[in-house]
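Could you have a look at this structure, given as structure tokens, before my questions?
Omission of a single protein chain aside, the complex is shown with its protein chains in their original locations.
On to chain A.
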């Protein structure tokens, strides 16, 4: 079986259109990105040109309507994330942040002028966006954020630091969340604004084919028109995160599928004790169990896509998907690595790269702990984290 998702005939659950979109993304990545990603991971870089290539393909903000976006179904967006993360979580992160955090925040909460100014360029990959919520001292609990925006005449003045911001060092525009006298507000901060600087975080052991940065805001003066007019509380950034988490639910399946595929291929050709290692029952147990897990994760993702398209998807359901699928993916990536033996620790094979990346995926957009607490809250009615 070439694709472990054939086990439960997952493709039969997709429409022609969804399959075509998935196949197009997969073909583009096989031709243009997969051959290069190992080097990016090793060098800890992500070339800026990739943004334009992905923009041309149409994946940036693909599920949004208008402003140069394709307006696909949520499921099609999920399938694109799956294929992107099957190559590398860093590539999927780039697309998630650009489409679901940066573009979505503008699309959903921005003024018409802000949309016209940024969305077509972000969709084409001519501009890059980032999303600054986390701070050095506030991760799981963003409501305590210290970054402030103070009115000065008709302007706003921002001070503070954002940490662990994907695409920060590449971004032409940052969506920055700050505390004001009226509550949490969002601001569009263009690169080059005086007082605004970024510093890339080096020496990462995970998510290396991705730029992660610190954003520093020192008396950054912005006009009134830089504020996102429709974002009026912490709910706004949290709704953006729910968009991105939906992509992660599918993306994790991609990383898991790719890891398992590598293990399947390898176990069929590696001979020990005069047999391919795939012939040993212990190895088959690993392979079979992982295949069941990947298919289960995919069914869960497809179910959430249905709920999303019906407009009924609840936060705790996304939490269930993010928690389950990322935990399953990292377990599969590690187990797949064992099947590759020593070769499994080399950059030539994907499972350990996926496993390392998934440490970040496990942490960002809400850690597994936080998602379990959100499910616990829904089950018991008691919020244990407040």
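The rule we apply is simple: a residue touches a chain if its C-beta (ideal position, glycine included) is under 8 Å from a C-beta of that chain, and two chains touch if they have at least 3 such contacts; residues count from 1.
Quick note on the criterion: contacts and distances are computed from a predicted model.
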| item | value |
| --- | --- |
| Per UniProt record, name of the chain withheld from view ["3-isopropylmalate dehydratase large subunit", "Electron transfer flavoprotein subunit beta", "Amino acid/amide ABC transporter membrane protein 2, HAAT family" or "FAD-dependent oxidoreductase"] | "Electron transfer flavoprotein subunit beta" |
| Residue, one of A:70, A:216 or A:331, that touches the chain absent here | A:70 |
| Option from A:4, A:44, A:58 or A:321 whose C-beta touches the chain left out | A:58 |
| Where the unshown chain meets chain A, residue by residue | 16-17, 20-21, 24, 27-28, 57-59, 62, 70-72, 76 |
